[in-house]
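For reference, the structure discussed in these notes is given below.
Removed from the display is one protein chain of the complex; every other protein chain stays in position.
Showing chain A:
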Amino acid sequence: MSGALLEMRDVTKVYPNGVMANYKVRFSLREGEIHAIVGENGAGKSTLMKMMFGMEEPSEGEILLRGEKVKLASPQDAIDRGIGMVHQHFMLVPSFTVAENMVLGMEPKKGLGIHFAEAVRMTEEMSRKYNLAVDPKAKVENLTVGMKQKVEILKALLRGAKILILDEPTAVLTPQETEELFRELRLLKDQGHTIVFISHKLKEVKAICDRITIMRAGRSEDAFRTADVTEQEISRLMVGRDVVLKYDKEKREAGETILAVRGFSLAGSAGSRLLSDVGFTVRAGEIVGIAGVEGNGQTPLVEALTGSLAGTAVGGSVTVKGADILRADIRAIRKHGVSYIPEDRMRQGAAGEASIADNLISTQYASGKLGGGMFMNGGKIERLAASLIEAFDVRCSGPKQPIGMLSGGNMQKVVVARECSTEPDLLIAEQPTRGVDIGAAQFIHRKLIELRDRGCAILLVSADLNEILELSDKLLVLYEGRVTAYFEEPSAVGEEELGLYMLGINRQDPEQIGRAVHR
């Protein structure tokens, strides 16, 4: 394709632990556009961006800049070629002034020392040229997040960046700051800069981007003109579920209460409220869903339930089968018959270099079923692993294969298989199908329903609306650490209606919400 400023052709990236983060990804950036890369967490956006900025090298495929093949071995290579990047977590020295940060590594010299006045002048000049107002003499540690971001952008521009990569730039901004950022980005575009905008907020993508590349499970869809697609279409392509998932769930009478959270409030380190007066119960044989935009208290809630309480519980109780688990560690909590599918399978859910079998037995190696005393029975482990691999349809070369070599979907099946194999009384499933292909997602959903039918209580925390509406028997919405809605018939709730509660626009009355707590 001619006219492409930067092009990535069939780029594949396999990390040393065997994870294939990108597979034959195609990406083409035209001069002077704002181009969005969107996708769910784990879809491969950040890997793609790292390769663009020279932080990772592709295992296969090539990168072309202005039609010329380039090898970006380090960020310095990328900077030299006019590619700049603004990281999500800023790379600034807090104790230095803005001007000092701006010239870091390319300081104007005056004799042996640094020419500070010149640094200030350069900063002011850049600031005027791009209409990004910063105070060159202010210390970075005293700046607001929005200001720091401006410094980062200016820093990249000062180094001659013509292509600017912004990694989730609005994740940390207030709506007003976001508006301002967009004005600045449009200005940059008018001055001939090209911008890569990485995000998962579709509204913003629609608002500012010219074209959009969608990533899903490490692969790229074609680039679309943003004007040609609706938010719904983008979201469908991101999640990869053209077909809306539908399951025939048998209605069941819920059994006794397994998990009870009552009036639970949690204070964060800076005195902020993470959770306020959260109350609900999960009974045997039902799936209770928790919906909400990410960052509205789901993480602290799950942490509190799984023994890694962050912050101080300032009121209320959390019990499993009547036993207080608020101060217990995860080992003790698991002993109460609790299983947990964590949000991040790479960090917590699996040990990448260990075998599938070793990963499958980590929650029951000590139970006595795999050999008494201090020894473990290799034959029993092998049989258990083989049967779980078969039951959960894990595509692999055998139980001895390192789990890190599996695709995301197969790895997640191993995690789910392990957590289901102990026949838990309560399963806490946190984003159980994130970044997983449709087939594996459906498979995992069926397994969760099977487990529910066998009388397990399941708490499902998910940002995937289709998943949560379809699977849940009861549904709560969290907004800013509070329960804002409780539905007894989730399948009758529309996504739009749910969205109003998730965004805090609507709120049910306390009596309705209070019904979430059963005896």
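Simple rule for what comes next: contacts are C-beta pairs under 8 Å (C-beta built on N, C-alpha and C of every residue); 3 or more make two chains touch, one makes a residue touch a chain; residues count from 1.
As a convention for this text, contacts and distances are computed from a predicted model.
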{"item": "Identity of the absent chain, which is to be given by its UniProt protein name, from \"Integral membrane protein\", \"Aspartate carbamoyltransferase\", \"ABC transporter permease\" or \"Lactate utilization protein\"", "value": "\"ABC transporter permease\""}
{"item": "Absent-chain contact - pick from A:L406, A:L426, A:L448 or A:A516", "value": "A:L406"}
{"item": "Identified contact with the non-displayed chain, of A:Y340, A:F392 or A:Y501", "value": "A:Y340"}
{"item": "Which of A:T12, A:T299, A:T319 or A:Q442 contacts the chain that the document leaves out", "value": "A:T12"}
{"item": "Touch residues of chain A, complete complex, unshown partner", "value": "12, 14, 16, 18, 20, 23, 59-60, 306, 330-331, 334, 340, 342, 347-354, 358, 361-363, 365-366, 371, 374-376, 378, 395-397, 402, 405-407, 410"}
